[in-house]
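One structure, pasted below without further comment.
Of the protein chains in this complex, one is absent; all others appear in place.
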Amino acid sequence: MNLTLRIWRQSGPEDKGRMVTYQVDDVSPDMSFLEMLDVLNERLILAGEEPVAFDHDCREGICGMCGMMINGVAHGPQRGTTTCQLHMRQFSDGDTIDIEPWRAQAFPVIKDLVVNRSAFDKIIAAGGYITAPTGSAPEAHSVPVAKANADAAFEAAACIGCGACVAACPNGSGMLFTAAKVTQLSLLPQGQPERYTRVIGMVEAHDEAGFGGCTNAGECTVACPKGIPLNTIGRLNRDYLKATTKQADNTPGS
Amino acid sequence: MAVTGIILVLFLIAHMLGNLKVFTGATSFDHYAHWLRDIGKPVLPGVWFLWIQRGVLTVAVLAHIAAATVLARRSRAARPVRYAHRPKVQGSYAARTMRWGGVIILLFVIYHLLDLTTGHLNPVGDPSKPYSNVVADFAPERWYVTLFYTLAIVALGFHLRHGAFSAFRSLGQQTPRGEARARAAALVFAVALSAGFLVVPFAVLTGLVS
């Protein structure tokens, strides 16, 4: 099939950037979206034009490196699918496809479709872990975990940190990402000791990074390739409320 | 947001139930309206309760708007460069119309106060006769008032649906089943309240109440 692409080109962080139109012909429906861009890039290079920069690595939908707005939808039209796993059979001959980078204050554009998502790492560094230095662990079977909790924790842990939730959110909020980690760890017995300091640290880091506030709009969970459920945010809110009221009375152990 | 919203919602519920008194006839409705001004007697003198209530509501409205403004400004700041391809709404429309919906409701509230509280914009405009004010307001030849009223209430319905769900969320609703229930409750509540508000003008319009 033949396609018209309008792609955001921006040579560097300082450049203003613009949409540029390209024609790509003979696209096979079996190609992945990124393979289609590879074909375009090969052609651009031979024509002496700089190829379109985009992030990707595993191309298996698990590393979370890829991601772009495709016709205004994060990761494109197929639900539960990362950009790298999107295949061209989702499009038809003659389509025009707009391709833009994630847009958020906290995710500044580096070049073309490549953005800086290190704000996510900062949120994790601010509490998204269980303190368990190597060597200090008890025997794995000493603490059983109810299967239902283990499964729900797993569901939240499936987040790949791609940032589609932020890109899709009308408020540019990173709450789904933050809530996914809070939920995973607060469902496990191992996560209890740090439960309340964790949520405060992570929410503060989230706000500091310049993400917007959550208004429960629900766009994030629709865009999320891993289907992280919106109720994780409820769990975060609950922990956060408890944490802030606990913090207020300042009694250790309360 | 959730707390101020809940105060306003409580008021709306009372307001809606009060409105339904229209169906009990002119005397009873007028009596109710006057009683409203006197609640609290003899502990509180005269119209104190009314003014306390007005005060609380005004503060709640202002705080609600202030919180909304903070959120809106934050989200603008969080996305300084807009998308060239306008993102499709994939989540809930109710959620995406909170801001504009809120503005419409605010404009309506101002109109509504000038109309039925101070009487400035009401054809009868006699504060001592609320029943006839209402009947005059929604008379068939003044269909545009009813239309505006209806639009505002529909906007309110949307606003409430997402507002109520969102309040559950903000206050920590967290399980998937609870989510389904919260959504359903928010929907039922929004529909019931809007319906409650809408029956009055339509009753007048159709002559059921005259």
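First chain written, first letter: the chains are A and B, and each begins at residue 1.
The definition used in the following text is that a contact is a pair of C-beta atoms (placed from the backbone, for glycine too) under 8 Å apart; a residue touches a chain by one contact, two chains touch by 3 or more.
Throughout what follows, contacts and distances are computed from a predicted model.
J.: The complex has one chain missing from view, so what does its UniProt entry call it, picking from "succinate dehydrogenase", "MFS transporter", "ABC-2 type transport system permease protein" or "2-oxoglutarate oxidoreductase subunit KorA"?
T.: Listed in its UniProt record, the absent chain's protein name reads "succinate dehydrogenase".
J.: Given that one chain is not shown, what are the shown chains it touches?
T.: A
J.: For the chain left out of this view, which of A:G17, A:P101, A:G161 or A:G212 touches it?
T.: A:G161
J.: By the contact criterion defined above, which parts of chain A meet the unshown chain? Give residue numbers in ascending order.
T.: Where chain A meets the chain not shown: residues 11-12, 28-32, 34-36, 38-39, 42, 45-46, 48-51, 53, 55-65, 78, 80-81, 85-87, 89, 110-111, 114, 116-118, 120-121, 124-126, 128-141, 143-147, 150-151, 153-154, 157-158, 160-161, 184-185, 188, 190-191.
By definition in this document, only the chains that are shown with their structure count from here on.
J.: Express in whole angstrom the distance between the two chain centres, defined as the mean CA positions of chain A and chain B.
T.: 37
J.: Mind pulling up the chain A residues that touch chain B in the complex?
T.: Interface residues on chain A, with respect to chain B: 6, 8, 19, 69, 71-73, 98, 100, 103-106, 168, 170-173, 210-213, 215-223, 229-235, 237-239, 241.
J.: Using the touch rule from the top, collect the residues of chain B that touch chain A in their complex.
T.: Residues 70-71, 74-75, 77-92, 95-96, 98, 162, 165-166, 168-176, 178-179.
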